[in-house]
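Report on one structure; see the data block that follows.
Our next item is subunit A:
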Amino acid sequence: MAKKQGIVNINHKRCKVCGICVSVCPVQNYKIENSKLKEFGKCIACLQCERYCPDMALIIDTKQ
Partner candidate 1 sequence: MTKKLLQGNQAIALAAVKAGLNFYAGYPITPASEILHELVNQKTVKVLQMEDEIASINAIIGSSLAGAKSMTATSGPGFSLMQESIGHAHMMEIPLVIVNVQRVGPSTGMPTFPAQGDILQCKYGSHGDYFPIVFYPNSVAELYEYTFNAFNAAEESLSPVILLSDSYVSHLYETIEEVDYPVSKRTLAPLGTSNRHFTGLTHENSKPMTSDPEVHKKLIKRFEAKQKKVSRKYNDYEFIENKNSDILLIAFGALSRAAYDLKDDFSIYRPIRIFPIVEKLKEIAKKYKEIVVMEMNAGQYANEVERLLHREIKSIPILGGKIDLNEIASKLRRIKRKK
Partner candidate 2 sequence: MTKELTYLNFLKQERLPHQWCPGCGNGIILKLACMAMEKMNFQQKGTVMVSGIGCSGRSAGFFDLDSVHTAHGRALPVAEGIKLANEQLNVMVISGDGDLFGIGGNHLLHASRRNTDITVICISNAIYGMTGGQCSPTTEITSKTLTTPRGNEDSPINVQALVTAHNCFYARSTTFHFNHALKCIFEALQHKGFSFVEIKSQCITNDGRRRGFKNSYEMMMSYKETYKINNSTNKLEHNEIGIIK
């Protein structure tokens, strides 16, 4: 089975940099740099961050 991969879409207009996604991500895909959320393309599309983001700022596209 091919590994699931995700493409992270961050809506920076909505993001308030609360850091929930940083903590919730199992593969440490997120980091906050200079008060801005950054991601490193390691997403496995578990969708945890999409659910827990209180600002509806994250949308994860899944590709096989």
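Quick note on the criterion: a residue touches a chain if its C-beta (ideal position, glycine included) is under 8 Å from a C-beta of that chain, and two chains touch if they have at least 3 such contacts; residues count from 1.
Selection rule, in plain terms: all candidates are chains of the complex that A comes from, given by their letters.
All figures in this text were calculated on a predicted structure; none of them were measured in a lab.
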Options 1 or 2 - which one, within this complex, touches subunit A: 2
Residue numbers on subunit A that touch candidate 2, as the complex places them: 9, 13-20, 22-24, 50-57, 59, 61-62
